[in-house]
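All protein chains but one are shown at their positions in the complex.
Order of writing sets the chain letters: A and B. Residues in each chain are counted from 1.
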Amino acid sequence: MKSKRLLAPYVAWMTVFTLIPLGVVIYYAFTDSITGQFTFANLSNLSTYLPIFLRSIFLSLASAAICLVIGYPVAYTIAQANPKWQRFLSMLVMLPMCMSFLLRTLAWVAMLEDTGIINRVVSSLGLKPLPLIRNSGAVILGMVYNYLPYMITPLYTVIMKIDPRLIEAAQDLGCDHKRVFTKVILPLSVPGIISGITMVFVPAVSTFYISQKLGSTGTTMIGDVIESQFKTAYNPNLGAALSLVMMILIFICIGFMNRFTDSEEEGVVTP
Amino acid sequence: MKKFCRVFTVLVFIFLYIPMIVLAVASFNTGTDIAVFKGFTLSRYAELFRDGSLLALLRNSLIISVLASFIATVLGTMAAVGLHNSRGRLRSAVMTLTNIPMTNPDIVTGVSLALLFSFTGTLLKVKSILGFWTLLIAHITFNLPYVILSVLPKLTQMDPDLEEAALDLGCTPGQAFFKVILHEIMPGVISGFMMAFTMSLDDFVISYFVTGSSFITLPVEIYNYTKKPIHPKIYALFTLMFLVILVMMVAMNLLQGKDAERKQKKRGVRA
Partner (left out) sequence: MKKRLLILPLLLALLLPCLVFPAAAASNEITVYNWGQYISDGSDGYVDVIEEFEAETGIKVHYLTYDSNESLYTKLKTGGSTYDVIIPSDYMIGRLIAEDMLEPLNFDNIPNYRYVDEAFKNQAYDPENRYSVPYTWGTVGVIYNTKYVDEDDVGGWDLLWNSKYAGKILMFDNCRDAFAIAESLLGYSLNTQDPTELRSCASLLSEQKPILQGHVMDQIYDKMIREEAWIAPYYAGDYLYMLEENEDLGFYFPEEGFNVFIDAACIPKGCTNQEGAEAFINFLCKPEICGENLEYLGYSAPISEAKNYMDPEVAESEIAYPSDEVLANSESFSALDLETSQLMDSLWLSVKTSGSDTTGYLIAGAALLLAAIALTVILKLHRRRKLARRGISRRTNQA
């Protein structure tokens, strides 16, 4: 009885400001922008955006994979350090998350541009400017940079919690370093890997600023299209339809990824 | 191998902090071109404080994030306690409700809330519904799950007998909560609050969709700035904020460190 009373305000809040808005999105997705009539037009036109959906998914999966490859050794090293360093380093990982990602992305633009910092150095060496910006690679770089902390933090939390006695036991039983890693540490860090990938993939697939700044006219992502429907080309209904599809896609992806973890853990979200 | 990992970690940290350095250097630049350092000046900082418009927006951001994270912490802690005491279907339903905004990309949350607000606006015939209150509601909504997910583990770790003991010793349920349970879960509450606070201070995507003309936060205005020829005073603000957050984090770190040491000593005595 008491627990229900404590839950009530929260459930009410979340219903009004999470479930109902999703209902409104669905309502908009199925109505016409001018007449307000029920229509499938918004959704049936979506096939034209298939390449953009695919591109978004591809680029963000690539970023998530790169984040994992870069983030794992870092998380592992931090988890191996002594407690004082651990705290300090994990703070350093989280610090960039508190700073405006718009300005940090802009700093990358300033570095990568044809007249940017790197290319000025390059051309002062007498070489031709490198095509560093306005391609898929730059978009992936931007996403890896922005979302890397979201990968390192859950990985670190999981690796840190691995019982050192398990590793000792494995060593006692004759495992070498490599086997300890592949047989003990890696399997035990799977929940962290999954939640890291999710935490990178979800914001990456829906990003709209990074691709605008670092990408070219050919790397438009689905977030860009949704944003433009709400901010410049007044068509919230198409925007709602696109958001709906993206949301469903993400739920499918996450459901799929969660199959890799056998436990029913409630997502490792870490401070 | 270990050496390699260390070097790699250092490189990754350099990668994470390069943009900050670029921006900090730009804040001392006499020229407006971020890629060319013309000369050293502090005038950007002087301009920042003389003008004050950016500081007013920073104040707006602080108001929103303090209020939103505070309300979210209260509501979320209540909900977490309620959730902890409930079982079965109710629990899993509420957990799903909590996971929706966590897995939804920011842009979908922003868009759905914006649609909800403009929908209610037209229903109620309120012309300027977007403003302080809508922003506050949006921030509380996306903060709530973070609070719950950082409080819940602490509740699970808590010794269930504690509450009973308190009740047996004559506490009312309310007293038991404030004197015993809250004390036990405080670290989770604080980290939930901190996370909510930083999330909402830095939030751009959701705020971008739900701000109107009357109340604007710093990240949204930074976005407007990046669309125009950017004024270097924004780099000065960024650098200052970076320093403040760095100092705050280091201070927290030291406090935590002392805390952990004391705990260890206590444990040592007990053992």
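Note that in this section a residue touches a chain if its C-beta (ideal position, glycine included) is under 8 Å from a C-beta of that chain, and two chains touch if they have at least 3 such contacts.
Note that this is a predicted model, so its numbers are computed, not measured.
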Of B:9, B:29, B:60 or B:86, the one touching the omitted chain in the full complex: B:60
Listed residues B:28, B:177, B:193 or B:208, member touching the removed chain: B:193
Positions on chain A where the hidden chain makes contact: 34, 48-52, 54-55, 57-58, 61, 113-115, 131, 134, 216-220, 225, 228, 230-236, 256, 259-260, 262
Chain B, residues in touch with the chain not shown (by the definition above): 33, 35, 59-60, 62-63, 66-67, 70, 114, 117-118, 121-122, 127-132, 134, 183, 186-187, 189-190, 193, 212-216, 224, 227-230, 252, 255-256, 258-259
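FYI, only the chains that are shown with their structure count from here on.
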Gap in Å, rounded to a whole number, between the CA centres of chain B and chain A: 17
Chain B residues within the chain A interface of the complex: 1-2, 5-6, 8-9, 12-13, 15-20, 22-23, 26, 34-36, 75-76, 78-79, 81-86, 90, 94-95, 97-109, 111-116, 119, 137-138, 140-141, 144, 146, 148-150, 152, 173, 191-192, 194-195, 198, 201-202, 204-205, 209, 218-219, 222-223, 226, 230, 234-235, 238, 241-242, 245-246, 249-250, 252-253, 256-257, 260
For the chain A and chain B complex, residues of the former touching the latter: 2-7, 9-11, 13-15, 17-22, 24-25, 28, 70, 73-74, 76-78, 80, 83-84, 87-89, 91-108, 110-111, 113, 115-117, 120, 145, 148-149, 177, 198, 202-203, 205-206, 208-209, 213, 223, 226-227, 230, 236, 239-240, 243, 246-247, 250-251, 254, 266-267, 269, 271
